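Sharing a structure below in structure tokens format, with a few things to ask.
The complex appears here without one of its protein chains, the remainder shown in place.
Now for subunit A:
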């Protein structure tokens, strides 16, 4: 047997361990520590003091942060069910054994390899008051549609960003569902055919139960992405109009980078992380439950 000498272990482990400790564990722990101080990005002449729970008290009364979190929650409630259902529908569609299904699969995942900044820029043009989407709506309603400035309207701005985000992200979940669909043995469907189950019944009693784990994974990971929402809103609306597209991450960015208030933005970061943590724990529990059932 080859000796598991300390020297090899250290050589293999050290580079990644140091990087993880310095650039992940340390800042993660610092976020908690900093959240109890009035730390500034550029050290103030009065120095940094311990301020106790001041930052957290302030966060609780911070209307902008609450608006941001509420918008994140709305995004979750609208986008997660729609995107999951659409992803599943797409996966089933490209899983039908017809010629060219592979070609369509490629088309549907193309947006996922397009950078979010670029996607935001293209869609800003499509959403332009005189843009293609307004033009399309005008022509299918025979002129009844009055063009609207989608991104400058408090009612339409956030839904517009949601639609675009789904367009960009759904292909990814489609591929995850597709992989799971291909794991389901054909014999399940053959048996159901013999028993006279129709397509809908097969979907309900075979496909859906078999996809339970995958669906949980997709729902949770999309929820986490929804809380991390930043690039689209920053590029397209910068949180406006009237904060209708403001998000928690945008607020953290503004507090840290514009106000240079590291202490306060760290407190917001901790709250943000606790939300992500709860969602992740729910995922682990949900997945473990289903694993035990199998």
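Just so it is clear, contacts are C-beta pairs under 8 Å (C-beta built on N, C-alpha and C of every residue); 3 or more make two chains touch, one makes a residue touch a chain; residues count from 1.
The rule we apply is simple: contacts and distances are computed from a predicted model.
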Omitted chain (choose from "Ferritin-like domain-containing protein", "Glycine betaine/proline transport system permease protein", "Carbohydrate ABC transporter membrane protein 2, CUT1 family" or "Heterotetrameric sarcosine oxidase gamma subunit") - UniProt protein name: "Carbohydrate ABC transporter membrane protein 2, CUT1 family"
Contacting the left-out chain in the complete assembly, out of A:104, A:188 or A:203: A:104
Of A:122, A:191, A:204 or A:285, the one touching the omitted chain in the full complex: A:122
Sites on subunit A contacted by the missing partner chain, in the whole complex: 1-2, 4-5, 8-9, 11-13, 15-17, 19-20, 22-28, 30-31, 34, 39, 41, 90, 93-94, 96, 98, 100-101, 104-111, 113-119, 121-126, 128, 130-132, 134-136, 138, 147, 167, 171-172, 175-176, 178-180, 213-214, 217-218, 224, 228, 230-231, 234-235, 249, 252-253, 256-257, 262, 265-266, 269, 272-273, 276-277, 280, 287
